[in-house]
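All protein chains but one are shown at their positions in the complex.
Moving on, here comes chain A:
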Amino acid sequence: MRKNSTKLILLAILAIISMLFYAFYDIKGGFDYAFPRRMIKISAMVVTGIAISYSTVVFQTITHNRILTPSVMGLDSMYQVVQTIIYFFAGSMSIWVLNRYLNFGIAILAMVLFALVLYRFLFRADKHPIYLLLLIGMILGTLLGSLVSFLQVLIDPVEYLSLQSRLFATFTNVKADLLYISIGILILAFMYGYRIMGKLDVMSLGRENAMNLGVNYDRMVMNILVLSSVLIATSTALVGPITFFGLIVANLSYQYLVTYKHSVLILGASLISIIALVGGQFLVEHILELRTTLSVIINFVGGIYFIYLLLKESRAAG
């Protein structure tokens, strides 16, 4: 355990260094202009990083699978559907778009409802395992994706450009006004998390063992599905969908901190994601001089890592 706390401190130091670099590097001239903007971006990256790490780790615990992310249920597609439908029917100048809080609220509500409906109709733990839920979610995700493409073909090209900026992950252009709500949601999520950390540890022993130890497993699965969809919805609404990211950081955390304790794993994954996002964005802005975006790099690195994980898991299973 002591070793793990050293590792966490090391990660924390790295995270702070990357934040300092990002905040102060090459900040000549317009300090008053640049500094607050950089701080907003840093906060957004920290919030997103923590939300994604948290939701991915707990989601992987209830699915007992380390190569899934909550987006496999089709949550990302649900976000795209909501935004596309709003742009299609109401237009980019409507209150549904201009009032960011309203837009944010609807997106979160739709994604959580989607997860709940999936759970309600499909999850009967003693009859079919959670995989049926995921599979149907995946298929629905594809269906929704096609619906999105269909609407986007019909939409006015100018509207489409404005819509597109919502559907791609970007840290360069963070919606600052949503930051405070996101931080609030994150704090609530952690207050809840504090109460269930022990239960999560027990749940990693599997349904039957967890129930034997007095954990109301099926109820917890629902709570965690809702929790992770709220978190994913928050990060998606804040910066856009980043599919692979949660997968990378969660697995790096498992590999680096060999433990079953969720408090350690989630903290580790969050710190790693802050290092990756803030450090990565620093590289993108100052070394690559914005010739690419962070999400491209994340998907590239994430894709390679994903293949590595698949190979590793298949070897472990065989």
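Following the convention adopted for this analysis, a residue touches a chain if its C-beta (ideal position, glycine included) is under 8 Å from a C-beta of that chain, and two chains touch if they have at least 3 such contacts; residues count from 1.
One rule holds in what follows: contacts and distances are computed from a predicted model.
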From "2-oxoacid:ferredoxin oxidoreductase subunit beta", "AB hydrolase-1 domain-containing protein", "Multicomponent K+:H+ antiporter subunit C" or "ABC transporter ATP-binding protein", the UniProt protein name for the chain not displayed is "ABC transporter ATP-binding protein"
Chain not shown: contacting residue from A:S5, A:N99, A:S149 or A:N216: A:N216
Using the document's definition of touch, tell me which of A:V117, A:V258, A:V296 or A:L311 contacts the absent chain. A:V258
Which parts of chain A are in contact with the chain that was left out? 64-66, 126, 197-198, 201-202, 204-209, 211-216, 258, 260
